[in-house]
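Starting off with a structure, shown below.
Left out: one protein chain. Kept in place: all the others.
Note that the chains take the letters A, B, C and D in the order they are written out, and that residue 1 is the start of every chain.
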Amino acid sequence: MMAVIDSARKADESRVRAVTGLRDRWANLPYGWRISVLFAFVIFLYALPGLEIPLIKTPDTDFTSVLFLCAVYVLVAVGLNVVIGLAGLLDLGYIGFYAVGAYTVAILGSPNSPVVIQYPWVVCVPIAIAVTMVSGVILGWPTLRLRGDYLAIVTLGFGEIIRVFALNSDITNGNRGITGVPVPSEGTWPEWMDWFPGITAGRPIFSVSNVIGFYWLALTLVFICMLGVRRLERSRVGRSWLAIREDEDAAEVMGVPTFKYKLWAFAIGAALGGLSGALFFSKQTFINAQGFDLFTSILWVAAVVIGGAGNQLGVALGAILLAYLPERFREFADYRLLIFGVALIVMTIFRPQGLLPSRRRKVELEDRAKEGAVGE
Amino acid sequence: MNFEFLGDNFMSLTVTGLTQGAIYALVALGYTLVYGVLRLINFAHSEVFMIGTFVTTIVWAGLGFGVGASAPGTFGVLGLIALAIVAAGAASGGTALIVERVAYRPLRKRNAPSLIFLISAIGASVALFELVGAITDRQPRGMPSLVQPKVQFTIFGADITNLQIGIILSALAMLAGLDIFINRTRLGRGVRAVAQNPDVAALMGVNKDRVIMLIFVLGGMMAGAASVLYDIKVGLTTYSVGFLIGIKAFTAAVLGGIGNLRGALLGGLLLGVVENYGAGVFGNEWMDVVAFVMLVVVLLFRPTGLLGESLGRARA
Amino acid sequence: MLLELDNVTVAYGRIEALHGISLTVGEGEIVALIGANGAGKSTTMRAISGLRPVGKGKIRFDGDDITKMRADLRVVRGVSQSPEGRGIFPGMTVRENLEMGAYTRKLRSEIDEDLQRAFDLFPRLKERERQAGGTLSGGEQQMLAVGRALMSRPKLLLLDEPSMGLAPMLIQQIFDIIVEINQQGTTVLLVEQNAQQALSRAHRAYVLETGRIVKEGTGTDLLTDPAVKDAYLGVA
Amino acid sequence: MRQSLARAIGGVAMVGLLVGAAACASDDEGGSGSTDAAACGSKIAFFGALTGGNAQLGINIRDGAKLAVDQYNKANADCKVELVEKDSAGDPAQASGLATSIVQDAKVLGVVGPAFSGESKVANPILSKEGVVIITPSATNPALAAQGDKTFHRALGNDASQGPGLALYMKDVMKVQKAFVVDDASEYGKGLADQVKQTLGSVVTSSAVVKEQQTDFGALVTQINSSGADSIFWGGYYREAAPFLKQYRDAGGKAKFVAGDGVKDQAFVDGAGAANAEGAILTCPCVPPEKAGGTFAADYKAATGREAGTYSAEAFDAANILLQGIKAGNSTREKLETFVDGYTGQGVTTSFKFQENGEIDPSAVAIWAYKVQGGKIVADQEAPKS
Partner (left out) sequence: MSERDNLLEVDNVTIRFGGVTALDGVDFVVKEGEILGLIGPNGAGKTTCFNAVTGVVKPTSGAIRFRGKALVGQQRHKITRLGIARTFQNIRLFPEMTALENVQVGADARHKTSVVGALFRTWRVRVKEHELVAIDAKSGVGRLVQQVRRTGQRIFGLSRHTLEERAAREKAVELLKLVGIEHRAGELARSLAYGEQRRLEIARALATEPGLLCLDEPAAGFNPAEKESLLELIRKIRDTGVTVLLIEHDMRLVMGVTDRIVVLEFGKKIAEGTPAEVRENPAVIAAYLGVPTDAA
């Protein structure tokens, strides 16, 4: 069996080399070229709902809805990447933040919630982000002093507590849930957008039956958040996170206030989780405790690691695969998760660094592999 | 909140809590053994337990004691249970071993970081329960009522049934057996040596791979035994049964001090009992919340659990 | 030759720590390996006992190639090491630690005999028989480590800094014991920073410098070699 | 960034391979939607779980609807109707995308489903906004009719009618004195439990909530035993009810056990143990398949090889109403909606006539009580209506 694994791994390596050649060529392109290609790619992503690309269309589900789900999951992954990929904290209960964000918007914005405030969406969302950040700090304050594996179980517990609370509390309407979660805006498509396939002028931009508006909003937020996280990554903050992940003691001796930065990572991760929850359930317009099981949370972690923790494009790819593949391959129906599970094992054996690893990660794993034990 | 209820039924809640806690403790052993030696959360252990619950029903059904069958005499029942423990132990132990070989060993050979192990474990867990889910059509499976509970005696107003006594005692017996094995035998010493210092253990001639296989099998067998007790107690199993029990058992292991056998016992029993008190006081639906809040509080004051971490230090 | 290293390289990650070490240890010898901290002494020991994979080169023991053999199997073949930093199992009693040394052996009577021998060599251990290894003092731990290494009845005993953290009197004593063990028929390969002691007791010695062997000779030759004195004994 | 992007291209290449391989397999399926003739090629959709933990119920419904469509197509071979299957796995998160895809296919005039209340809350507004006619054969949450979804119809009684019927059965037929009400906090379970509490009034002495997938009921059993209740009402599903009842009886509990349609499943009896479940009362707003009119039970068995399950007959009726509308030439969603709103007729389960809010006429609602006898669930009698 080991021999099979090795030969398959070799094949994978040669593919990686081929791609590396491509990568070098890309790196050697003039700055302007690269900017233009990136710009074109972004345009392509925005145009995706209108393009009839045969092979990638999803068979049963509305394609734009799937795209929207992908965007939301990417947002989740970007947040989780801050916590896991950058700061190296294992958070298995991330869905708790997702829930807190979603419920905050639902409770504050819906006419059917027990709290009759009915703030508009644009007011709800910043509040939701603030609330999730605070919940991140509340969770992190006592637990971030714990060592890695303990953190995992405590966060798992947190996720479950949030779900149980959502299920049994009056403010969340229990499992009956809250309908009428506000949409971002009541506006309608203007005349000049009419040319885009699927858009009819005069129909609401954020409509449940045509989610292009939601997709564009989510995509925009994804870009903003990715840029924001990238800014952090390439600053004192990001360096501190990496240092903590690499060697917490050494980092502290080098003057990094580790607790503070771990808390920040938690809070930022939480905020992004809250934002994605708020976004998803604005489209859904209905929220109940059903959507917040720990299993999803664990799948997210898997997606982030498999995509390539530490690399934003990697985690984004992981998230997209997690959202997209089950919809694309509906014919496998009942075996989707089974295949997914097997794929996870296979991936960790063949490509432990993830699909698109960060450079750091890749070298580390290569070196570690050489350090294996003596003998067969 | 209903503290009066807790006061009135304290003993009864304690005993039912202990019964559940005994099962947690047995499953927690699997987490603790693997963690003690490999510093790794064996996420797939919950499914190892789940496999045991199904094998039990298959064995009983195969012997003609399917759903609705009436129980044979006392000795027959004991025989069936013993047989189920052997079969489920073997199946769970075997599953654990397969998980080790397929999902962990290739990674160990490459000295992968622990996060990667976790993902592989999640994969194994998902694959196992989806596989069983597909085989069983995701339908729950019932089993015969082998043990007719009889009240044996009453302490402080609580009726203690033979079933409860049986579950608690068999769990304790198995734990004691494992404890003796780890602390008193040569192989057990090897396990502790690897847990305390794998390099030096190798210098003593301990084969690490064999020790790792051993702990997976042992943990699996304990989960198998737990699954039989669970089946007798609950009477129904589904493919998704492992997840919650797994999380609880893992919590129990951390609570007692993961990597520590006696910690698993203490953590399991404590979790079962406190959870039950919590259910009594705050209502059933808050049971898990009580459990996790207790975990956080304990970890705040004892960051490595009640009895501390090391498998080797269990007796020091 | 009992042990033969032929051009052995060892790397940590991308850093090569041994650049091709060749040395031999003959049956019945005490061979010392001296050198500054970081020169690669302990790495050499770990390569011999199988704790570190060898990059290039061969290790032969008792005529067989053991380069790729697992560490625990090397113990069965007769290589035993008292590791750097002693490596006492802190949660096991002194007796259990000693019994761990005899892990690969089955014959109870022989094991008991060897236990007795260890207690004879180190009476202090007998006094502390039921105490947990982690609670021993540094010197006692060192004795335990050496005693434990002997429990497997090795052909070759590897000692990594047996004098570390010991008081001068104890150092004397432990080297006396090493010589005694050797006279009872065990070959010894010794890593020591206490060069004076090591060189005066060893039959032969190698001087390591940044992962290479730069000198070899009899113990007394090296002891009086001015270059060695200067560089490794620190006395200019 | 530039390096990452190039890496992305590599990753996409790998994914592309995967996608490409799998896409070949599914190509022909994707194209089938547009092959039928335009005039007759109307579609109705099934919406519910075909996979996942709740698949069995969904499959029952799908098969009932399929039977209706097949029979229709046999009779009208020149003008067939296609049944589109949308598998939601019972997950509200998946429901919205599926619903959106339904509304975008203008040929789909009506939906049999959505099967569960949770997914209905998400899907119904989407479907209704685009005029797709909804007839659910199984989602019984009363709030669905109050959501303002104008095309919503329900082919059976809701929890609000099952609850009172059930409670009346407990009060009048069983003569319950002290009841203990348990719910599982689910849409369905809590809704039903609330109805029962309301109707029984002071007969209910205490209540408790259990968790989904809970298997350990130590505290609850103690609670019920110390409450002295003579009967337990369980608002929830059999997965929790079975282990509960076993542990309750194991601890010497004697109270009668009553539950709604969520527990009406043979797995409940098997899990709790036949002896423990003996005498338990399970109600359902569904008509026993053997009591369903016409040749339905036999046809179903012939078509699927299985006995008709819970909600199969309701689904058959719901599909038939839509098919009759299509047959009558209602080729647009608006026309079909008008047809269904004004529909009166006898189905295999009951006679249909919808109220303004889409609920079936109360006089047509039949609540049936079933009893566990000798390890089997058998129809007992229709529950009293007032």
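Quick notes on this structure:
Everything below uses one rule, namely that a contact is a pair of C-beta atoms (placed from the backbone, for glycine too) under 8 Å apart; a residue touches a chain by one contact, two chains touch by 3 or more.
Here the structure is a predicted model, which means the values were calculated and not measured.
Every shown chain that the unseen chain touches in the whole complex is listed here: A, C.
Remark: the omitted chain is touched by one listed residue; of A:13, A:186 or A:246 this is A:246.
When the full complex is taken into account, the listed residue touching the unshown chain is C:220, out of C:7, C:116, C:183 or C:220. Which of A:71, A:144 or A:256 touches the hidden chain is settled by the complete complex: it is A:256. Which of A:35, A:51, A:130 or A:201 touches the hidden chain is settled by the complete complex: it is A:35. Listed for subunit C, the residues touching the missing chain in the whole complex are 13-15, 17, 36-40, 90, 134-138, 140-141, 161, 163-165, 167-168, 171-172, 193-197, 200, 209-211, 220, 223, 230-231, 233-236. Across the interface with the omitted chain, subunit A contributes residues 30-36, 228, 231-232, 235-240, 242-243, 245-247, 249-258, 264, 268, 359-361, 363-364, 367.
In this section, only the chains that are shown with their structure count from here on.
Rounded to whole angstrom units, the spacing between the C-alpha centres of subunit A and subunit C is 53.
The residues of subunit B that reach two or more other chains are 208, 243, 285, 288, listed in rising order.
For subunit D, the set of residues touching two or more other chains reads 55, 185, 209, 211.
Looking at the complex, you find that subunit C touches subunit B at residues 49-51, 70-73, 75-76, 80-81, 83, 87, 89-92, 96, 99-101, 103-104, 132, 134, 148-149, 152.
The part of subunit A that touches subunit B in the complex is made up of residues 2, 5, 84, 90, 142-143, 145-150, 152-154, 156-158, 160-161, 164-165, 167-168, 294-295, 298-299, 301-302, 305-306, 309, 334-335, 337-338, 340-349, 352, 364-365, 368-369, 371-373.
Residues of subunit C that touch subunit A in their complex: 11-14, 50-54, 68-71, 73.
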